[in-house]
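Handing you a structure now.
Excluded from the complex is one protein chain; the other protein chains are retained at their positions.
Labels A, B, C and D are assigned to the chains in the order they are written; within every chain, residues are numbered from 1.
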């Protein structure tokens, strides 16, 4: 196989990496907590507060948004692990009521949504929040 | 003479563990600088392996008389991806910052293997900030370190961005969980 | 190879003048610090004496190939009471400051003997200010230096107080007159 | 005093009898830098002293310094105007208080701070130096990488000397010049983000490419080198990934290896703070190499390997000399004695002790180019003939530690 072929094969292998087998709790520690902090509160103006996570599910495009933000889409997690992590985060940080209504993300849904990642996160986020306010 | 323990670290203490994993020049350090550690002189960076007969502390860590269990030694098992000064040599401890600094809440996390139980633990590397570089116990190990653009796994970054000042002093390694695999 | 003149000063150039006045360790320097030079390592501080056959430049100074006449050498005759970094090694010359600094007008004056004519000249030691320490060619000679309370003859003082910033970079030695005696 | 010295004094005394006094000199003189600039100038940054020193590699002379505040001191040089740009972070009380991030414009002749542009206090700080800021190819805009940890670029109009805009680069970091009005960032998933700005320095277009490497398997380092319209990225495992940015979309060329199979088995690997350099007129690539296992991507080098970029063939391996020891900028030597001893010791330790090795390299762009090496353990720089690899010598530039390195006229040879 040519050098380029080797590289592409490696890339394909990585993109199809199997589930790492960590629990969502540990994946949160390893992939998210550094910026979002243990309580999910983040940093004003730089890292969103995860308690707002559940609100996005209430507007069209919000469910996709949570998968396509770079932190989700670009994470090294497999689609299955990312689905499990998002479901865990929504239950852990979202409003208590969400546990009853949440329609969990599936690995297939993640596969369909996560590529490519969003380029203009702030604009998308603002648009969704405006819709949320309009809906209130 | 226990109180002389840290005196002439290059000599008395080191002699005792000279059979361990490091190169002959391992005691020579690196350096600060301007808030970010850069290579300077050779430092410990090997993975500490327990020696036969190593005891385990009640908390489940290796014997503190071995590098794998000594928080003032770069070989301490939790420091497997530290790039900076050890808070434990700067007035703090392995999991508490020196007096007058602030621990940055924003940081990166990785895993290190605890040789006492063979398990991978999730380690939070938090920078101590708001005072200039400590200058003691530079430690540069890069297990799993990634470039700056791979932010959540980069030890080159001055993580003090979560505190009032970005001025870097030293680093702690806090156990925050148990992982199944290296990650 | 004239352009290599300053390369490896510790070796090529120094070898040529090894019979001169300095101790075997004279090439080892001192250090900066924080805007004021403090003792660090041995530096030239002896009085330069002309060797037989020394030529005199048209301006009446000793041959520039001798320390007594080389403005990048601490042995240069005018530097007999310099405590700091030589502007001539920092982008300036023996009587001009490096680019981007300001020469402090307020300063102290002393005398040095020009070995080429045996006369005592009045030297104005002016600090170059507003940029951090240059770090090159530390020079510590204390002929006639007095403590800080004897302000007009103290080389310990950061004389940048005449410029906008007190930040010290380096020092020049300007001939401003001929004296009859040492003073 | 010996008899011979006394005789010398007498001779001088006689010679001086007929002479006038040394003339009185004027006070207040301050030097300026020459125009045109020298072909072998290099900026050497010292984060301990918080300044960068301009040195002429032709003769080892120090030409001056610029202060740089907290962080890694990097100097940008436009070809269009005799100026230098330095991005600085300061606190009102040294290490605490109010933060100010500024871009300072230094006169190319005066080296004086002529103007400053205040930036959002968001500039990223890292031990890394490549990609932290970039000057657009038309010399009009500087992009400064911000990390809060949200990622963005601060755009400064250095011609108008004012802040233009902040452009968010979600999931992507750093900035490299990629055209007259364009910058490129590296994304966490191995893709690129192209950021184009308009005449006001505001965001005009932002596009993401497909990934061109796998950050999990073999990430490229940030320490890339420019070759005409290409950026060359080296991976941890010593693969060069050339990215052609001449078109609207990046073209990812076939990767090639710096090491052959035998060298790979021998653990030869790229490493250091700044480990690639290109001499554009001859199309040569310089790579800083060492022997070391995985996770040694920050270890300094003991050799520089030279490649012909067109054929991707290696032309030469240079064994590097030690940088010499210095303590806070002062060379550790005793005249005519330990100079030799210390040199030998430095060369020996360079081979023995990985972190004493060379951390950064750069190459000048003239027809008789110099390869320059620095390391964090020494206040000295070493210079080599970049075409033959011949070691030319060392110069002590007064720094405590040398970490950042740039040849100001990297692509142009001087101010236009």
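Basically, a residue touches a chain if its C-beta (ideal position, glycine included) is under 8 Å from a C-beta of that chain, and two chains touch if they have at least 3 such contacts.
Just so it is clear, the structure is predicted and the values come from calculations on it, not from any experiment.
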Have a look at C:78, C:94, C:113 or C:131 and name the one touching the chain we're not showing.
C:131
Thinking of the whole complex, not just what is shown, which of B:126, B:154 or B:171 touches the missing chain?
B:126
For chain B, residues touching the missing partner are 3-11, 14-15, 17-18, 22, 24-33, 40-41, 49-54, 56, 59-62, 85, 89-93, 95-103, 105, 114-119, 121, 124, 126, 128, 131-138, 169, 174-178
Residues of chain D in contact with the chain not shown
48-51, 67-70, 88, 90, 92-96, 100, 102, 104, 113, 116, 327-328, 377, 400-401
Missing-chain contacts on chain C, rising order, are 25, 28, 30-43, 83, 106, 130-132, 140-151, 154, 156-158, 160-161, 164-168
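Please note the rule applied: only the chains that are shown with their structure count from here on.
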Measuring centre to centre with CA averages, how many angstrom lie between chain B and chain D?
29
Inter-chain centre distance, chain C versus chain D - centres from mean C-alpha coordinates, in Å:
31
Where chain A touches two or more other chains at once, by residue number
35, 43, 46-47
Residues of chain B whose C-beta touches two or more other chains:
106, 152, 161
